[in-house]
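Comments concern the structure below.
A protein chain is absent from this complex, but the other protein chains hold their places.
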Amino acid sequence: MPSVSVFGAAGFTGALTARILHRHPSFELRCLTARSDQGRRLDDLYPHHRVPIELEELDIERHAEVDAAVVAYPHGAAAPLVSELRARGVRVVDLSADFRLHDPALYGRWYREHQAPELLDRAVYGLPERYRQEIAKADLVANPGCYPTASLLALAPLARASVIEDVIIDAKSGVSGAGRAPSEKTHFVTADENVNAYGVPRHRHIPEIEQELSALGAELRITFVPHLVPLDQGELVSCYVTLADPDADIDLGQLYAEAYATEPFVELADTPPGMRDVRETNICRISVHRDERTGRVIVFAAIDNLWKGAASQAVQNLNLMFGLPEEEGIGPVRFGTREAVR
Amino acid sequence: MPSVSVFGAAGFTGALTARILHRHPSFELRCLTARSDQGRRLDDLYPHHRVPIELEELDIERHAEVDAAVVAYPHGAAAPLVSELRARGVRVVDLSADFRLHDPALYGRWYREHQAPELLDRAVYGLPERYRQEIAKADLVANPGCYPTASLLALAPLARASVIEDVIIDAKSGVSGAGRAPSEKTHFVTADENVNAYGVPRHRHIPEIEQELSALGAELRITFVPHLVPLDQGELVSCYVTLADPDADIDLGQLYAEAYATEPFVELADTPPGMRDVRETNICRISVHRDERTGRVIVFAAIDNLWKGAASQAVQNLNLMFGLPEEEGIGPVRFGTREAVR
Amino acid sequence: MPSVSVFGAAGFTGALTARILHRHPSFELRCLTARSDQGRRLDDLYPHHRVPIELEELDIERHAEVDAAVVAYPHGAAAPLVSELRARGVRVVDLSADFRLHDPALYGRWYREHQAPELLDRAVYGLPERYRQEIAKADLVANPGCYPTASLLALAPLARASVIEDVIIDAKSGVSGAGRAPSEKTHFVTADENVNAYGVPRHRHIPEIEQELSALGAELRITFVPHLVPLDQGELVSCYVTLADPDADIDLGQLYAEAYATEPFVELADTPPGMRDVRETNICRISVHRDERTGRVIVFAAIDNLWKGAASQAVQNLNLMFGLPEEEGIGPVRFGTREAVR
Partner (left out) sequence: MPSVSVFGAAGFTGALTARILHRHPSFELRCLTARSDQGRRLDDLYPHHRVPIELEELDIERHAEVDAAVVAYPHGAAAPLVSELRARGVRVVDLSADFRLHDPALYGRWYREHQAPELLDRAVYGLPERYRQEIAKADLVANPGCYPTASLLALAPLARASVIEDVIIDAKSGVSGAGRAPSEKTHFVTADENVNAYGVPRHRHIPEIEQELSALGAELRITFVPHLVPLDQGELVSCYVTLADPDADIDLGQLYAEAYATEPFVELADTPPGMRDVRETNICRISVHRDERTGRVIVFAAIDNLWKGAASQAVQNLNLMFGLPEEEGIGPVRFGTREAVR
């Protein structure tokens, strides 16, 4: 049974990854490291995860003696650790942005100077619905951001059909997306009974979405604006697509049904999905609509930002990397997928 | 002192109008009618409004003996009552959609056959920041919808400058916007920890927004999608504007500062406004941003959907109609308006 | 594999029972009946449950051809259906209050005249931690109310030790406890940003708690007051126990540790449990404290009102009735139970 360690398990996404792996039938969760709260047990920090394992200070010699690692470090801090782990032959799923962009110059413009550019060529973008084959063979998988996950699943069928002229993505996310660090932004009194936009107009998930849309054939400059909404977990992207030909006669239902017919974790719906529909699952729920008045296509996609947007997608990637059934430990949710496409 | 009655005071907007008028120094709140809960006192239904007045069944003879009326009936049901009240010389602010659209055919397409088309010519659209002079002389004011209020205040400066090519409005509203009637949609368990779009792709506020943008010179077909968010009161519109000339060199700060320099209830901010910033006020708080990557202009506007989106704007209109200071009973909030424009 | 039907699957607890049974490895979920929404699929009403089964109108002939039934009808309406099912040999777990009280006269005083008093003798009170042996042999199990579940687990060790003089239970419940029917009480705008008591001073769960405390040796008249809190699922009871001997030297830690040492679904904690700690689990999390100033003992117990308070406890009972591992389909959550007792 492959052994896995989670590096940076005190944060929301690392802790949830630990929980999922702790119950996973085919991985052995070896150890958890953290940069704070060392010596505390994870079920002390997060009782609901029920993982009775102590958080340890990083000891690379010892902690690298595993088959795989999930790295849940902040952007910038992840690259050096990933580099060390790779040097020791550990297969890595990295939750940070550090290996998502292929172009180190682009990374430099949106983040900072890249700390391990030599690894970029080997990194596979970890969206299984797009790169399933590549992930299976990869040693380094860059887990997508939560917004790109939902946005790309929402837009991929249209991008592949080469019909997009322009797209605006208005995203809404629960507060867990802002991370565990207490701040004015994450204070209950700030977020409660409130909604506002942030990261305007240059949120860091933009280049990642553009890179992947481009790889699908849609060379675009997108507009992307996220909003914080008063709830814990959940994410919704509302995508407003201007078609190259506004009068194009596209059978959207069929396009999406075909694109996702065999996907275990993509669910199509007739009506706009709610965040609640996918809470605590690895599912992305999508609906697509045509506005006859304007010719525009509107696509909604809902995910759980901590699950499909981070932790459970990381495990989905691990499953693929180790030749396990893709749904193991994060499903089953088979039923309904194809039936939901009417 | 002019006397006012509120017709339909059991609903959220009627009840709040009653509360504001009950404390208003220059109106006498005469009576409250309701189509349900007759015989109950308003402070029994809404303790926090503290209006110790009984809800009565409509008795048009008696209840029309007032100088002014606020009608808070559903769309379609309002027109006949407004017609009766006008026939008796009562000046009316109508909260429904019945008199907002000038064209009865357009109303027919989005709602139903109009019940009092003869009054449409006399009705003034009750957005004071736009029609202050006309409202002062009007006998029938059609109070704008909550979404149009925020959207039009957000877009008016750009519309007047004739620079808009296209606009997408992604709106978010608290659950009070769905009204007092209990339903699956308004059930706590449905709305809590959830966000989803509704009214896709043809929400009824679209023609109202288009009519008023057109009157400002922007002849457009807009895309407008509202979302329900898990909070009580509040509304945010995120407007994505494609400019006719994407490279146009517009001083947005100055454009908005000039447009709203003397407006007592419009507040400009440097950062995206939150719903919480305007809760329980008649204020619309706006920020405007340029996305240099795409040339697009992004405008956010936050209001309280029950206040500026309905009840307090109705009182603002009443103030204008009766020659009172515009802020009376709903302010003062003078400070900050001009200073906030930096 | 035993077959099970859920009667009354459109409500919150019936639907959740259906979801758990749908994934249960050792039960075959045969059919779902409902008194409303017939013809709709359960995953249409509750997408997040992902149960693609249609709700049917009750056809007792056909629907009684199962090994077991879970009845999720309202109080009063359950008894006649349970009676019919028992007459056909179906083993029943009833979620209503109809078979919880042994004394039909007591039931009559708190509810209404009992419709099937002849079955009362055979009904076992379905709190597995108390009546595990009896449940295993029972044909009719009365699933406890949510408040009694938490209250009895909180108080049982003290009741058995015969040290209680008096107890006050202040309970807090999420809005799902009020059921699916939309009402003023369950309207988002009523419950949001609000807390208030209800059912004062005679809530119907009182006789059930008193009956079971009495069976443990604590003959008491309790004070019990529930409050509605603005969240979806969760329940917390705060129990204030006056000891017969206020100076009694009791090792509370040991008392509770011994009482629950082998219980898979009872978790002991050093600090007051939060509702969030047990959300979407069958776990009851308990902490016990001594107030040295007053000699009083304070016990907190948190459960998920829809899970351990209803649906998952029903499945726990079914597991016992059919000789299955108690945790099957609702666990495992073994780890932590004993370790948490320090």
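The letters A, B and C name the chains in turn, as written, and every chain counts its residues from 1.
To be clear about the criterion, contacts are C-beta pairs under 8 Å (C-beta built on N, C-alpha and C of every residue); 3 or more make two chains touch, one makes a residue touch a chain.
On a predicted model such as this, the values are computed, not experimentally measured, just so you know.
J.: Which residue among B:Asp67, B:Asp98, B:Asp170 or B:Glu193 touches the omitted chain?
T.: Checking the options B:Asp67, B:Asp98, B:Asp170 or B:Glu193, the one contacting the hidden chain is B:Glu193.
J.: Would you indicate which residue among C:Val229, C:Leu243 or C:Ala310 is in contact with the undisplayed chain?
T.: For the chain that is not drawn, the touching residue is C:Val229.
J.: Check each of A:Ala64, A:Ala191 or A:Ile330 against the chain that is not shown and name the one that touches it.
T.: Answer from the full complex: A:Ala191 touches the omitted chain.
J.: Please identify, in ascending order, the residues of subunit C that touch the omitted chain?
T.: Counting over the whole complex, subunit C touches the hidden chain at residues 166, 168, 170, 172, 174, 190, 192-198, 200-202, 206, 221-223, 225, 227, 229-234, 236, 238, 240, 242, 272-276, 279, 289-294, 296, 298, 300, 302.
J.: What subunit A residues would touch the chain not displayed?
T.: Its contact residues with the unshown chain are 12, 175-176, 180, 182-184, 186-193, 230-232.
J.: In the full complex, which bits of subunit B touch the chain not displayed? Write them out.
T.: 43, 47-48, 50, 52, 192-193, 269, 273-274, 276-281, 285, 333, 335-336, 339
Everything below uses one rule, namely that only the chains that are shown with their structure count from here on.
J.: Please state whether the interface between subunit A and subunit C is built from the same residues or different ones, using more than half shared residue numbers as the mark of same.
T.: Mostly the same residues form this interface, as more than half of the numbers used are common to both chains.
J.: Nearest whole angstrom, what separates the Cα centre of subunit B from the Cα centre of subunit C?
T.: Once rounded, the distance between the two centres reads 46 Å.
J.: If you average the Cα atoms of subunit A and of subunit B to get two centres, how far apart are those centres in Å?
T.: Their C-alpha centroids are separated by 39 Å.
J.: List the centre-to-centre spacing of subunit A and subunit C in whole Å, with centres computed as mean CA coordinates.
T.: Centre separation, subunit A to subunit C: 37 Å.
J.: Among the residues of subunit A, which are close enough to touch at least two other chains?
T.: 192-193, 273-274, 276, 279
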